[in-house]
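Note that this is a trimmed complex: some chains were dropped, and none of the rest were shifted.
Chains here go by letter, A and B, matching the order in which they are written, and residues are numbered from 1 within each.
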Amino acid sequence: MCRFLTYSGPKALMSPLIFQASNSLVMQSKYAQKRKVPTNADGFGLGWYPTQNDPIPATFVNVDPAWSNRNLKMIAEKVETQHYFAHVRDASKGMPVSQANCHPFSCMHYLWMHNGRLDQFDKFRRQLLNQLSDRAFSLIKGNTDSEYAFALFMDKLEFAEQASLSQLEQAMEETIATIMTLRKDAGADTNAFINFAVTDGKHTVVTRFATLEGVKPASLFFGRGEIRLCQEGIDFVPHDNDDACIIICSEPPTDESDHWVKVERNHMVSAVANERVSQRRLDLPFQADI
Amino acid sequence: MCRFLTYSGPKALMSPLIFQASNSLVMQSKYAQKRKVPTNADGFGLGWYPTQNDPIPATFVNVDPAWSNRNLKMIAEKVETQHYFAHVRDASKGMPVSQANCHPFSCMHYLWMHNGRLDQFDKFRRQLLNQLSDRAFSLIKGNTDSEYAFALFMDKLEFAEQASLSQLEQAMEETIATIMTLRKDAGADTNAFINFAVTDGKHTVVTRFATLEGVKPASLFFGRGEIRLCQEGIDFVPHDNDDACIIICSEPPTDESDHWVKVERNHMVSAVANERVSQRRLDLPFQADI
């Protein structure tokens, strides 16, 4: 089911959220708090936008547990960025652990990651593939539902050279709607956990969604404020100044009393750089049913 | 373009051909003699049939160069078998190095490997996929032309619980014929190198084929005889006794003057256990053209 986080804000190292926070992403790779199984050790990934004038993000992924990869530590401690995605993976049953299956996935200037599982994926995998344009089809290098969903998203977005926040939101909703239709047609009636995250380097859209009404979606939080180094690692101080950062995350990296906002069930969080962030209900065709 | 070998014979360790021969498969991973580029360091694989009563082969594959993998050495030196496939990979340009892309591939009691390249694979990959049955479609875990070809082969063989030598030969020829048609339809007119190898644990079929007339196929040899340990590694002594082994290989593991038989262009080598081995011309629909 994985854990992830996104950061948008002043140019900074990635280590405070990845390593130094008391509930850093690396802590969550071994001791996740908001899951029954605390382990997310089937690989990890970073995607960051360079500070020089280059819109195409770098990704660094590997199959080891995040806690023992010496290169992850180096990059988190030495590379500065204003915008990044980070992910630790818990592979769904039967899904291979491989670099091609590590998040975030990238295409053009977009990054994508997923915390969840499109249950019974094998029942509609081929149908999903058949729907893709040749360009989207050629994106897929691995075996995960997550990467297939990203290819579908890129088709919904029509591989836009530039996209507004609402275009990203709409492509996201269409992606989920198509997945729901595919699942329905295939008779996949168990729950799908759909916390998707996408960014173009400026706009970030993240969903918190479970397809069955009775099922709690995977956790999701966000905050706008400031990271301060302190003795126990870091504090997060909410504020709305221009130099605030926006963090969207499966679990708060610091104490929850630091005023992290819990995202509502079947909602979507949208952010513009580090300027503003809000959530709204997902607008889905079958919403009545869920 | 890879290097491979197959062994069928008395129960034995794999190390003589993998490590001890002067031109062992591990030597060929760094110093292949019959290629322009001597390096086959993008992973390796073993597939062997257990000596206990178990028809399903084990596979052991990894992405490191064969020469530096300490576990490969252990297995080659400690596990006995009467029948095995071994492969060292040189990834085609753009093909990822991953476990899922390492040969041999397995399905049921069959093993498959490939030395070559279906040039311009991207031009007909999706068409090939569309031809597959759902069962064959679900076999594919990686990105290689080789694995796709194996899925196609399994369809041609109709996933037979048991197959005769001639059924294997026919499915092999049909596989190649379909690939040629797909390539033709897609306008892929450069050469494809098609040295495929398949076994069910008893019968082995290996091709030596290049689609363009002017192009030399990848090398292929075979021999029937006895492996003898000697000071320089091993000797191969051809003979036809009952305890002979049959080896089919990209390059002779010992001195060529050891009477290795060179397989003819566009031919197929077929063997029944360690009992008999012979080559004949491939029977392909477009054969007139090639």
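The rule is short, and it goes like this: a residue touches a chain if its C-beta (ideal position, glycine included) is under 8 Å from a C-beta of that chain, and two chains touch if they have at least 3 such contacts.
The model shown is predicted, which means the values in this text are computed figures rather than measured ones.
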Of how many identical copies is the complete assembly built, when 2 are given in place?
4
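Just so it is clear, only the chains that are shown with their structure count from here on.
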Distance between chain centroids, defined by C-alpha means - chain A, chain B (Å)
41
Inside the complex, what are the residues of chain A that reach chain B?
96, 98-100, 122, 126, 129, 134, 137-138, 141, 143
